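Heads up, one of the protein chains got dropped from this complex, but the rest are sitting where they should.
== chain A ==
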Amino acid sequence: MRIKDLVATAISNTFRSKLRTTLTVLAIFVGAFTLTLTNAVGAGVSQYVDAQVGALGSPDVFIITQATDASTAGDGPVEFDASSSASVASNQGPPGTTTKALTDADLVTIGATAGIESVDPIRSVQPDYIEYDSGTPYEFSINATSAVTTADLTAGAQLDGGASEAQLVLPDTFVLPLGFASAEDAVGASVSIGITDILGEKHTVDATVVGVSLESLLAAGAGANDALIAELADAQSSGIDTAVTSYGVAVAHFDTTLSADAITALKADLATAGYTARTIEDQLGAVQTVINGIVGVLNAFAVIALIAAAFGIINTLLMSVQERTREIGLMKAMGMSSGKVYTLFSLEAIVIGFLGSAIGAGVAIGLGSALSAALSQGLLSGLPGLNILLFEPASVTFVIGLVMLIAFLSGTLPAQRAAKQNPIESLRYE
């Protein structure tokens, strides 16, 4: 028997007992539906977290602070040391902790560490407002680390760190209030940023909007390139050298070709020197681990449903083998080999598995997409860019493949029974 004929026969046999097939398919449907949805939740949340990580910084970047003072109770006050005791709230440690500032000497030390290519202090600037075309000014802040981050853009391009022109990536919430028709409309426009210097005098700095970004959970404010930050910092300091030699945080670029082990070693080196170096992945690793754990548990439930469905397949096919004893005997009498009989019944199991999983995945995608759209408009509208259910073709294909594999394994026992049947026994009628 040709494979094509075997498949066609298996498909038509599957539909011979419609009610029974439908019920078995339903059981598989439930499992496949659940598995597709849980995978989609995992993918959706992961993608969101990845986008947030991108907003925090590029993969070849360390965020470096002084090692946190663990001021344990009972130690008593620490003696002041003019050279190292300046503390800066850096927002990089857990709430309630302060981080000792990094000095220029520290930057030199870090820069000299083997494997570090460059180190830059993060200078924070506090602009007052932003306005466009002399319209209404709006309160405004700039994300200090934006020069090294990758924004989650809706229009335009990323910041060019090397450009001499002052560039700005505008959060999309500013687009309409500032008077732009759309995100695309804002790209290329020149906006004015107002800033007050240390003497209380007001200045304005012009910048070109190069991109519009989605608001991010982890990096608030607009993005500015080095040129703009420098210009703002100059305006803020009012030309006076305020001798800012301490920084809360520095950003160090390391060799992108380093392996994961080498990066760990580099972190250890910096730790010995008294600095805490964390990559963006480190900062979000815990979050991702939790998400993966939750998705794993949900998947386990779906797989349990599938295992229950597998027994349904075994039962259905055993009944089918029983009912078709004579048909099997006849086919064997007519020269069909045991192997082909086995293949035929295995294919029937796979067809049932495919039906259940394809329908399950299809319905999950349909319902899930609608639900996801509704949620992002409603309950989850505070998290722009979050697609709670993301259906990736690869994972949907994987689910269908997995269910078909489970179905095939379930079909093994009935198929074996059919293949072993003795044609005379099957045809005996005396």
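To be clear about the criterion, a residue touches a chain if its C-beta (ideal position, glycine included) is under 8 Å from a C-beta of that chain, and two chains touch if they have at least 3 such contacts; residues count from 1.
In this text, contacts and distances are computed from a predicted model.
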Which listed name, "Ribonuclease BN (tRNA processing enzyme)", "Multisubunit sodium/proton antiporter MrpA subunit", "ABC transporter ATP-binding protein" or "PQQ-dependent dehydrogenase, methanol/ethanol family", is the one UniProt assigns to the chain that has been left out? "ABC transporter ATP-binding protein"
Pick out which of A:M331, A:L390 or A:A407 touches the chain that's been left out of the picture. A:M331
Please output the residues of chain A touching the missing chain, sorted low to high. 1-2, 5, 9, 12, 16, 326-327, 329-331, 333-337, 340, 423-424, 427, 429-430
